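Removed: one protein chain of the complex. Kept in place: all other protein chains.
A, B and C are the chain letters, set down in written order, and residue numbers restart from 1 in every chain.
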Amino acid sequence: MTWGRMVCRRGAAPAAVPCDRPSGVRVPSTGMASLTFRTAGESHGPELIALVEGVPAGLAPDVAFMNAELRRRQGGYGRGGRQRIETDEVTFLAGVRQGRTTGAPIAIRIMNRDSRLDDPGRTPPLHRPRPGHADLAGAIKWLTDDCRDALERASARETAARVAAGTVASCLLRALDIECFGFVRGLRDALTTVEVTAENWRSMLEARDRSEVYCPDASASQRIIDHIRRAKVDRDTVGGWCEVHVFNVPIGLGSCVQWDTKLDGRLARAVMSIQAFKAVEIGLGRAVGGLPGSQVHDPIHFDAASAAARHLGYVRPTNNAGGLEGGMTNGMPIVVTGTMKPISTLLRGMPSIDLRTGEAGHSDYERSDVCALPAASVVMQHAVAFEVAGAVLEKFGGDSMRELRAHLDATERMARALRG
Amino acid sequence: MTWGRMVCRRGAAPAAVPCDRPSGVRVPSTGMASLTFRTAGESHGPELIALVEGVPAGLAPDVAFMNAELRRRQGGYGRGGRQRIETDEVTFLAGVRQGRTTGAPIAIRIMNRDSRLDDPGRTPPLHRPRPGHADLAGAIKWLTDDCRDALERASARETAARVAAGTVASCLLRALDIECFGFVRGLRDALTTVEVTAENWRSMLEARDRSEVYCPDASASQRIIDHIRRAKVDRDTVGGWCEVHVFNVPIGLGSCVQWDTKLDGRLARAVMSIQAFKAVEIGLGRAVGGLPGSQVHDPIHFDAASAAARHLGYVRPTNNAGGLEGGMTNGMPIVVTGTMKPISTLLRGMPSIDLRTGEAGHSDYERSDVCALPAASVVMQHAVAFEVAGAVLEKFGGDSMRELRAHLDATERMARALRG
Amino acid sequence: MTWGRMVCRRGAAPAAVPCDRPSGVRVPSTGMASLTFRTAGESHGPELIALVEGVPAGLAPDVAFMNAELRRRQGGYGRGGRQRIETDEVTFLAGVRQGRTTGAPIAIRIMNRDSRLDDPGRTPPLHRPRPGHADLAGAIKWLTDDCRDALERASARETAARVAAGTVASCLLRALDIECFGFVRGLRDALTTVEVTAENWRSMLEARDRSEVYCPDASASQRIIDHIRRAKVDRDTVGGWCEVHVFNVPIGLGSCVQWDTKLDGRLARAVMSIQAFKAVEIGLGRAVGGLPGSQVHDPIHFDAASAAARHLGYVRPTNNAGGLEGGMTNGMPIVVTGTMKPISTLLRGMPSIDLRTGEAGHSDYERSDVCALPAASVVMQHAVAFEVAGAVLEKFGGDSMRELRAHLDATERMARALRG
Partner (left out) sequence: MTWGRMVCRRGAAPAAVPCDRPSGVRVPSTGMASLTFRTAGESHGPELIALVEGVPAGLAPDVAFMNAELRRRQGGYGRGGRQRIETDEVTFLAGVRQGRTTGAPIAIRIMNRDSRLDDPGRTPPLHRPRPGHADLAGAIKWLTDDCRDALERASARETAARVAAGTVASCLLRALDIECFGFVRGLRDALTTVEVTAENWRSMLEARDRSEVYCPDASASQRIIDHIRRAKVDRDTVGGWCEVHVFNVPIGLGSCVQWDTKLDGRLARAVMSIQAFKAVEIGLGRAVGGLPGSQVHDPIHFDAASAAARHLGYVRPTNNAGGLEGGMTNGMPIVVTGTMKPISTLLRGMPSIDLRTGEAGHSDYERSDVCALPAASVVMQHAVAFEVAGAVLEKFGGDSMRELRAHLDATERMARALRG
């Protein structure tokens, strides 16, 4: 059984559907945050800081995992020179003692080796804004003709801090057996057609980790690499699509009761706010506009045998909803897709103007990548994890991991007892 | 010059682009909220309440406009019986005196004629959750086998209150000559191909208002209606795509400095949190994954002659970014696309179970529509307006409209003076 | 053993202590909010609205209690003519079905009988601001020479909505056997000298309810009434002191980890934001500046026999800390004192100016009370209850009362097991 078949499970595939998801889009059968993070730091400042508040005491963050994810964020075919300079790793400045969280705010440092912001000679003003970047909007916003300050903070270098914060949330989820899996779906016409399920995701993860572009489909990987190589030759850039799936999620995270308590809205904000993202989709996403309801909604079954899992036995043969109905988790995997635009800095430049005079010219150039899609899939995975972890804490409370687990267990017992 | 031609402005359209936007997607050349709203009220409760805080004093809300928008939300080809019962209109309970806002919290009431929640006979328990709805997730969340409470609040009836809140923001924007235009792009294979620009949007709006499905393209309208009619015959439902464009936006709303200050993220949350939305896109949206950077990023020009407008003369021949770069407005129109899934309630029902026993059966039925896409385009328009108005107030402050305007003028003068 | 003796337990009372708490100040041995409320409504608008979000499902609000508290807020010796017009009572517009909360936002209406804001003849402009009121600051803030809008919203009439919101929280606390008791301590030189303890508070409450000024000490009550009567004769006004005690509080509400998570800070904000309050004290409050540490800090004992209560056996012979150490509850009763200033509207007027000209004159007059201290004690009781209830929900989570109770029980079991 493939998902491609499932989604249109009551007849022929709709001929005219303007559906750009790879055939087989459909994900197989599968809140508001008291947890918060802030980041600080410029692209070429001395260091990046991530501040995470609301993590219960007694979590042992897996530093090896965190650093591995930071290195994955630095990697992927298509990255530029900056990543050869940096070797990102986390240092806990606060909130972690002897390897365990204390309940206090967690401060994490990532050093910038390429730190030179206080040297005006090495970080000159930038007067010709680069299309696609924060340069123009930022300069006008801050009433300056120098885009430097805007670009230093808007830079995707910041996502290192965001990954640091997000991996803490990922560790929390893993301590509750909730797992997030992020990968590259593809770009241009190179798309993974294999589907990810609760059953196969661990082997997909291994496949992803063998791919230079974090794509679990070897053939698609190769085509993706080809596209990147060609863009490089053309002095052009590419973006693409990434996906995150979250498994073993408790039912009832998020809430339908108010617009800003809905978990789908919160995931959308988390993903769209990642540098260069222009679209967010849940489950089938955009494609649902092209299908009738009978092919979209996921039937509800009850399977007592599978009641050991967090879905409590409420299983669905399809997961077109991406695990979210009414802004709440329904026990199926959460599935989110993000679209990243091509890197805004083109080696060949773009038409721009001089902010001091209005005169036309080529945009200024700052070192950049040809493609950062694999890195973006890492950022997105942990951005999604952060929101899910926050929703868990909101529903279950708890100042320590022991307390959180006890609350979760107490609730699950009552939920199981609902059926007479 | 049309925008359809501009987007792939350096050659032939990319052959393999899995781009489902109507050809010519591209919108023509073109913060965080201190403003808040909350809604309360159930689908069959006595009334809906919208509470809006942060509106400056001295705004004269256009009640006729607000009520007209509420009626548009009730309309559109494909609606069911509820809308024949209700005639939504706003009553200000607080925050408005003698037709002007006072600076105090604004409370708005919309009566429910079909109010019967306190009569258990007319709002019976619902034990067989409807796929696609909040029913299952809500029942488990609140530890009950009756989906009634979840469905009463999760119902799209709530969007009437959201439109009420949003139209206040729209009135604020209009008082600053910022205009929002929302419409139905299409569904299935029926898509508007005409593009909306800063120049043509008012005539597009007239065309939209002549369409039974709020679509400015008469031919697309007819095909949309045909699809809805067919779905009705099939006892099925349909969703689709809507778009909102915002014109004459000041540069520099939102901010790149922190993940949750980015206006694109905030717009994504606002749109994704609308009942039944599964995707949000900014500008070209999902399609940017299929294009090279050279065809995506919008060149920057300066045109002193057009410097009278809010873009301050920084014009772009294309608007693939949808007016947002680095999470900030860049002076071009904001363009957001939302995807609505088909209505979750199918007349023919869906496979479900009885929550009391786990036994398989057909889902329960609650009165519903075949298509609510036109209504959704109204909700989305005002949801977007709300976020933009909030970003305006954050940047410019001001306790009264006079003060807000004075701040806006003072800032624009300085921004214009940036060029030597 | 009395508390009066305990506080200075190591010798003679400090002679020079500028301590104005009644001798025996000391209360006997005994967060952050996911719960929120907003109010809307003007003093002479059609109605007041309270919106409460975050209440778990399954709470049965005690409407008789809520209305009784609203009536208490209207009463007390010293009130003016308005209270004879109004008979405040709550109507649930949303969030409560068949007598139980649903988890949805709760909207509560209180009608204003003296509604006349839309009649300019009966709510004329007010150009001579009344000292002590919001009039002057509000007029300048909103750039007007008419204080009407400021005064209509700043009016203490709003506290009816705040009590409505607060009593919902009080009901939640009572469902968990946490009880709040508010009363008038006194005014001028008329002060209650009896102390409130976990043992005697219920009889104190009965005494309070027999007092026209909500003071549990009959002799102090009489002297308070005498003061109010004299003020009335003098066409003057009086304020005074009220106290709230909260019993049976779980240990560990609030948190020391960040400035805004501390429950003492949150209580201070809640109380100081009540109309006309100018001071907030926790436990001994201001008096601790006049005592040495050895007479202030509360020794820690362990009493296994009393381990059935929420203090888990960690008892203190004194409660000078007012139940809060490090911004967290320590198992002893929370004790908060608020100081209310005299009513700002004096029948005899105060020197003021005409905002249109700057010319000196007497302040304008709006109907008012001579003393509203008893009413303020009701407002304060429920304002404190609201913060405590929020802190409970933050620590324990839970979407329904059943879930909340299960979480609380699970945590208490673990806390009791801490001692080997």
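As a working rule, a residue touches a chain if its C-beta (ideal position, glycine included) is under 8 Å from a C-beta of that chain, and two chains touch if they have at least 3 such contacts.
Predicted, not measured: the structure shown is a model, and the values here were computed from it.
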Candidates C:A134, C:C180, C:A198 or C:A385 - the one touching the absent chain: C:A134
Interface with the unshown chain - residue positions in subunit C: 14, 16-20, 38-39, 129, 131-145, 150, 153-154, 162, 186-189, 191, 231, 234, 236-241, 251-252, 255-260, 262, 264-274, 277-294, 296-302, 304, 312-314, 316, 321-322, 325-331, 339-344, 346, 348, 350-353, 355-360, 363, 395, 414-415, 418-420
For subunit A, the residues touching the chain missing from this view: 38-42, 45-49, 51, 53, 57-58, 93-95, 97-98, 102-107, 117-118, 120, 141-144, 148-149, 152-153, 399-400, 402-403
Interface with the unshown chain - residue positions in subunit B: 32, 34, 53, 103-105, 252, 255, 257-258, 393-399, 402-403, 406-407, 409-411, 414
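By definition in this document, only the chains that are shown with their structure count from here on.
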Centre distance in Å when subunit A and subunit B are each reduced to the mean of their C-alpha atoms: 24
Subunit B-subunit C separation of Cα centroids, rounded to whole Å: 41
Subunit A and subunit C: spacing of chain centres that average the CA atoms, whole Å: 45
Residues within subunit A bordering two or more other chains: 252, 255, 257-258, 395, 414
